[in-house]
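Before anything else, here's the structure in question.
The other protein chains are all here in position, but one chain of the complex has been omitted.
Up next, subunit A:
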Amino acid sequence: MTEGITEDDLISLCGKVGKILLTSGAETSRVESTVEYIGKAAHYDIVCHATITAIFVGTHNQSRTHLVKVRLGDWNLQKVDEINTVSRKFVAGEITVAELKAAIEKIDRKVIDFNWPLKILGAGFVSVAPMLLFKATWVDLGYAFFVGIFGYLAAVFSGAHVKTPYVSAGFGGFVVGLLAAALQLSGLATSAGNIIVSALMPLVPGVAITNSFREIIDRNTISGVVRAVDAVIIAGSIGAGVVIGTSLIQILFSQIGG
């Protein structure tokens, strides 16, 4: 099993595995256990410590440590699954180290994504929140479907062009607030508030905050707290965006109407 790979190579390979897993949205405990399984399968005593911003990989019997810096990325759970499949095959002895290395390089470079029409449809479906069924009117929920799509597209588009963090979330909120307030003031929709809450579902970091509490309960306190603070700030920028959007439309309509 060990032929064909040195300790250093294995450590840097493990660093890469950890980085892909963490940026694609796996929990830190899964990152650590996957890397350590791979090390054990290659007959090296690898230790791995992952926090949300960095991964440390080393072996027990030497003093050097490999440090990989990580930036929080977007969800891409398909990559988590592919790495998981490859590493399971490796641990089971079905593929060699060289094949594992090639497979991981391939996953790292590959852009795995659903096509855009499907993602847009998905964003629309998420924007009809079950929480508001029978509380908001059906017409409002129908509007939320489309407003949510525009908000999601605005967030993705600005995320690709602006590198400053949190701007994309704020811009998504801005578009949602703008459209919802315009719909209400023009008399088409009953409640802008319901449309906004429903249409923000794809943007809002609810899953992130729940996962952060799962990590805290799992005693990964650092990553849990980092995720929670990140979620609160994302929600704050969405809130600010919505407030700016709605007030802009209110000013505009009062100018036209007055």
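Here are a few things to note about the model shown:
The rule is simple: contacts are C-beta pairs under 8 Å (C-beta built on N, C-alpha and C of every residue); 3 or more make two chains touch, one makes a residue touch a chain; residues count from 1.
As a working rule, contacts and distances are computed from a predicted model.
For the chain that does not appear here, its UniProt entry gives the protein name "Threonine/serine exporter", which is one of "Branched-chain amino acid ABC transporter permease", "Threonine/serine exporter", "Teichoic acids export ATP-binding protein TagH" or "Allophanate hydrolase subunit 1". Taking the complete complex into account, A:M131 is the one of A:A92, A:M131 or A:A160 that touches the chain left out. Considering the full assembly, A:V207 is the residue among A:L67, A:A102, A:V207 or A:I251 that touches the omitted chain.
Remark: the omitted chain is touched by one listed residue; of A:T23, A:N84 or A:Q250 this is A:N84.
Only one residue from A:A103, A:V147 or A:A231 touches the chain missing from this view: A:A231. One chain of the complex is left out; on subunit A, the residues touching it are 25-27, 30, 75-82, 84-85, 112-114, 118-119, 121-131, 133-134, 152, 173, 197-198, 200-202, 204-207, 209-214, 216-217, 231-232, 235-236, 238-240, 242-243.
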